[in-house]
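Reading through the structure tokens given below for one structure.
With one protein chain held back, the other chains of the complex are shown just where they sit.
Right, chain A next:
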Amino acid sequence: MKDAILARGLTKQYPKAPKPAIDDLNVAIAAEEVVGLLGPNGAGKSTLIRMICGVSQPSAGSVAVFGFDPVRQPMAAKARTAAMHQGSPLDMMLPSIECLRIAARFRGVAWRDVWPWVAELTEFLGLKDALGQLAFQLSGGQRQRLQLARTLLAVPQLLILDEPSAALDVAGRHMIWDLVEWLREKYRVTVLWASHDIDELERNCDRVLVLNQGRVIRFGRPRELVDEFGSAHVVVTAREESQAAQLVTWSGSVGRVAERDGLDVSVRPGPDGDAYALVPGLTEYCRDAGIDLSRISVETDSLEDVFMRLTQNEERMSVQA
């Protein structure tokens, strides 16, 4: 089966920028995969998306969408791709329905053929009554939903979502998740999903591509990333801040790394250490020191913890270099 996205040595250097926005990126995304794109602001996520969409030209290297180059074979590549870009780019002075009608024309879809689907989709998205309103009169969430409707006028082979749930309430986020699940099951759509919401990616994606400073830091299944880079640690909650501070000092004195967040103290075992083995010593110290704990538990890092650690390591290394 052809790769949905294949990037080889992909680089984007903006004029006058000190560093490339995307730096020698090599990645293959299989058809029918749902891949999360994760990275801090300025990591290069949107630049990568723009190159895949054929909006922006690579400075070096290449990218192919189902085997088609978005720059050299734009009609073939773009016919297979639909993107929901960041920031709800809409013709603000047009009624919502006209925004959809124009997009349908660009996609080569006859309005009368697509209208029953548009009616059903906009009803599902809670937009039906807003179709006559000018785009600028819509709320941020409504614009986001209108943009999603515009993206799904026809089923693409590759669906690109750039921060789709920004400005959406919980119900709106679930609508997107449900729609993606439906598209995936019914049409086997490949999805590239950029988000700052790590929970959203962990929940919906097969694999996550972690970008920082234009480079791939890791590309793997969320669980694998957590297993590889996450660790278990003991979390205790003291009843007073002075006791939490006392616990941090003690942890340092016995060679453990501890982080404090208010009354919560997280104590990590050393490399290859066992978090559960820390518990007896910790409780014994608390008893002897008269520290009253309201909670003690062993927790595993989330994907968010792993992401923070990966990007911080990368930044530290780049500062040292």
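Operating definition for what follows: a residue touches a chain if its C-beta (ideal position, glycine included) is under 8 Å from a C-beta of that chain, and two chains touch if they have at least 3 such contacts; residues count from 1.
By definition in this document, contacts and distances are computed from a predicted model.
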From "Phosphoenolpyruvate-protein phosphotransferase", "Tubulin/FtsZ family, GTPase domain", "Pyruvate synthase subunit porB" or "Transport permease protein", the hidden chain's UniProt protein name: "Transport permease protein"
Residue of A:Ala30, A:Val109 or A:Ala167 touching the missing chain in the full complex: A:Val109
Per the touch definition above, residue among A:Lys45, A:Lys78 or A:Arg173 touching the missing chain: A:Lys78
Omitted-chain contact residue, chosen from A:Leu6, A:Ala43, A:Leu138 or A:Leu153: A:Leu153
Contacts of chain A with the absent chain, listed as residue ranges: 14-15, 50, 53-57, 74-76, 78-83, 85-95, 98, 101-103, 105-109, 113-114, 116-117, 119-121, 124, 152-157, 178-179, 181-182, 184-187
